[in-house]
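The complex appears here minus one protein chain, its other protein chains still in place.
Order of writing sets the labels: A, B, C, D and E. Residues in every chain begin at 1.
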Amino acid sequence: MMNEKILKQGGLAINRFFNLDTHAYDDGALPRKTKELLGLVSSLVLRCDDCVTYHIIQCAEAGVSDPEFFEAFNVGLIVGGSIVVPHLRRAVEALEECRGLKR
Amino acid sequence: MMNEKILKQGGLAINRFFNLDTHAYDDGALPRKTKELLGLVSSLVLRCDDCVTYHIIQCAEAGVSDPEFFEAFNVGLIVGGSIVVPHLRRAVEALEECRGLKR
Amino acid sequence: MMNEKILKQGGLAINRFFNLDTHAYDDGALPRKTKELLGLVSSLVLRCDDCVTYHIIQCAEAGVSDPEFFEAFNVGLIVGGSIVVPHLRRAVEALEECRGLKR
Amino acid sequence: MMNEKILKQGGLAINRFFNLDTHAYDDGALPRKTKELLGLVSSLVLRCDDCVTYHIIQCAEAGVSDPEFFEAFNVGLIVGGSIVVPHLRRAVEALEECRGLKR
Amino acid sequence: MMNEKILKQGGLAINRFFNLDTHAYDDGALPRKTKELLGLVSSLVLRCDDCVTYHIIQCAEAGVSDPEFFEAFNVGLIVGGSIVVPHLRRAVEALEECRGLKR
Partner (left out) sequence: MMNEKILKQGGLAINRFFNLDTHAYDDGALPRKTKELLGLVSSLVLRCDDCVTYHIIQCAEAGVSDPEFFEAFNVGLIVGGSIVVPHLRRAVEALEECRGLKR
């Protein structure tokens, strides 16, 4: 919804960037699942909660299992350090919500 | 070699961190190849040339093909933006050197 | 208000930094409008929502038009990559609020 | 509480990282108080509010005085620049709350 | 030259990103000069020497004067803090070289 506003006002250049962004995760030489994991761990080490949540949803749709998620989280934690911990906590919450386990 | 010095002087805590770091990329629920790609793209968006070079070598050993490398580079470029470009340039150089194509 | 507390307790050093910060955007060789745009795009690529909102207000006061804002946003998006997108979304919201268009 | 979930699901690797993280601030060649200040200023320049709040509480427990806090904040502000200001504002709020001065 | 290699191997997606990057600084609602300054200060606060040098050359071509450069540098220094200083030092060197003042 807000993206619609950005797309409407943002002009051709911003729209083209959004288009590149969308297609960066398409199946190709690497499967979409791997690419979404790349997006997830990149977002984790750059510590952007909204991006992490977005890629968790995409990863879940692409069939990432819980053990796969936690191994990817571990790579993000080792690369990015303890500054990643609060974002990891929110990532685990987002995953639970995504799996429908949230009470 | 320098790592040896760090390990000798760094004490138990630093050694244990290095140990966790090494094993974060072992085969598990996700194959080593995927995990090395996670390390590569994380290093690219965090813009650490030495880390990028290290993971390129590991990825090549794990069987990552050139088209797979360039799709992973593209994810890093889209997530991290044009500030990544000089590091991407050096990544392509490192890949060429790794493939033995360097003249 | 919170700044007042910081200024009161922060002592001379922190007060002097705040003073330098305030005057960095004064008219000079470059007009204030350009400098506020520099502050805005810097804040966007460093992904600080509060700083982005602050500079949007300052830019609007300095006469930045909507097409100028969106071209500046585009530079921030290209330099900083898709990790900037959630902050861009909030920047567009802040601009709307600032323009009084928010419903 | 959320950490418990992470620890339960995160497996051995994530647990070991958390363990290293906890013990990095133990008394040693440097006293815990100094190490917590290192954690605080690192968190400030990396701009992680949750980490800043955590280390403020630890620092307060380790006996850091208000003048010491504000000198540490000043180092973080100088190293990290004005992008740190909103986090400094929240740090001062967290310190007040921690001291029980919050109204 | 290395960019040529990236463009040849990088495929359509990376080429399109490079194209967006090039045109983000074209004259528009904001003049090219202002946009190059935005690119310069963004690169300074993100601390990428190659990007800073590139934008210094572009800024000089777009007619940025020395006093304008130093006011832009000051904004970058205030926003980004003392961690920017080594990059500022190299920026001043690059500017000198660009002006042909280097001995």
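As a working rule, contacts are C-beta pairs under 8 Å (C-beta built on N, C-alpha and C of every residue); 3 or more make two chains touch, one makes a residue touch a chain.
Given the structure is predicted, the values throughout are model-derived calculations rather than measurements.
The shown chains contacted by the absent chain are A, B, C, D, E, with contact judged over the whole complex. The omitted chain makes contact with just one of the residues E:Leu20, E:Val41, E:Val64 or E:Leu88: E:Leu88. The omitted chain makes contact with just one of the residues D:Leu46, D:Ala60 or D:Cys98: D:Leu46.
Residues touching the missing chain, restricted to chain E, are 47, 66, 70, 73-74, 77-78, 82-83, 85-86, 88-89, 92-93, 96 (touch as defined at the top). Residue positions on chain A in contact with the hidden chain: 45, 77-84, in rising order. Interface with the hidden chain, as seen from chain B, comprises residues 2-3, 5-6, 9-11, 13-14, 17-18, 21, 42-43, 46, 48, 50-51.
The rule is short, and it goes like this: only the chains that are shown with their structure count from here on.
By number of C-beta pairs in contact, A-C leads over the other of A-C and D-E. Chain centres were defined as the mean of their Cα atoms; on that basis the chain farthest from chain D turns out to be E. Both chain C and chain D derive from one sequence, and where they touch, under half of the residue numbers involved are common to the two copies.
Here the spacing of chain A and chain D, counted between their Cα centres, is 27 Å.
The set of chain E residues that touch two or more partner chains comprises 13, 17, 20-21, 24, 42-43, 45-46, 78-80. Viewed as a contact network, the protein chains are fully connected, with every chain touching every other.
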